[in-house]
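Quick notes on the structure that follows.
A single protein chain has been removed from this complex, and every other one stays in its place.
And now, subunit A:
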Amino acid sequence: MARYLLTRAWHSALTLVLASVVVFLGIRALPGDPALALAGEDRSPEALAAIRAEYGLDRPLTVQFGHYVAQVSQGDFGNSIRTGIPVSDMLRTALPVTIELSVLAILIAAALGIGAGVVAAVRRGRPAEWAANFLALVGLSVPHFWLGLLAILYLSVATGLFPASGFVPFFEDPVGNLHHIILPALILGTGLAAIIMRQTRSAMLDSLSADYVRTAKAKGLSPRAVIGRHALRNSLIVVVTIVGLQLGGLISGAVVTESIFGLPGFGKMTIDAVFQRDYPVIQAVVLLTATAYIVINFLVDLVYSLIDPRIRVAGDAA
């Protein structure tokens, strides 16, 4: 087990280094001279040289990269070109919003998706399955932004049940915070819920017809124990993988959802930065997204090995 985790951690670290190289070079490869962008009105060679010297742009790429890594590893992502605010400060306020939104969305998606998937598999060929399948189709087909707009229109504007936009930090007002974030989280979770539902359903259909489920029934276990302990636990291996692969989609979904609901999160920060060509911010955002992917994949592997004992042993033997 420890060996398996070490191998996975090493792979993750390697991927992270590669990702930072790509981010670093990607920004440098973009057309346009950052010095020109920073210089503004004064474009004399002296001024440009001064700017290049100040930002280290006149030094070799390898030196620049070393400098960049040293800064980033200390949490220093530079300052926003537009506002001059340190990017790390922007992240400090934006990230908690997005993390809360994503975690809530995942929880909602998992609860809805696994629940509906199990029901659809157990009640195969009956109305409950058709309903679950229909909802999954809707969840997959309808884009977030449209669903979000509909939700705002009917649940916020027309009835006033939920605020249409805005955000309150959790520690200032927990109830208000949940009130603001539950609708976006639900919208963000719909697509994932649909995917989880479909995966759970097909995995459950497989495990329900497996020999060990027959054994479990033959032991006189209750349907609850047969489905929950025997069939579902085996199905979750597939579901966790799929969820892991889909979490990246959640990040891009968060970008759209946050823009619609006016949540001051990571997604909104990304969109704003892209529209304003705010390179330091984009650079930080891309690097963090890559890191999030890698960390999530690592966590998925971890959960994997907790569910399936065979993976633990295989990793130890390797």
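We adopt the following convention: a residue touches a chain if its C-beta (ideal position, glycine included) is under 8 Å from a C-beta of that chain, and two chains touch if they have at least 3 such contacts; residues count from 1.
The working rule: contacts and distances are computed from a predicted model.
From the set "Putative ATP-dependent transporter SufC", "Carbon-monoxide dehydrogenase large subunit", "NADH-quinone oxidoreductase subunit D" or "Peptide/nickel transport system ATP-binding protein", the protein name that UniProt assigns to the chain left out of the figure is "Peptide/nickel transport system ATP-binding protein". The residue from A:Leu221, A:Val238 or A:Ile271 that touches the chain not shown here is A:Leu221.
Note that of A:Asp58, A:Asp272 or A:Asp308, the residue touching the chain absent from this view is A:Asp308.
Only one of A:Ser102, A:Thr190 or A:Asn234 touches the absent chain when the whole complex is considered: A:Asn234. Seen from subunit A, the chain kept out of the figure touches residues 210-212, 214-222, 225, 229-230, 233-234, 237, 307-310, 313.
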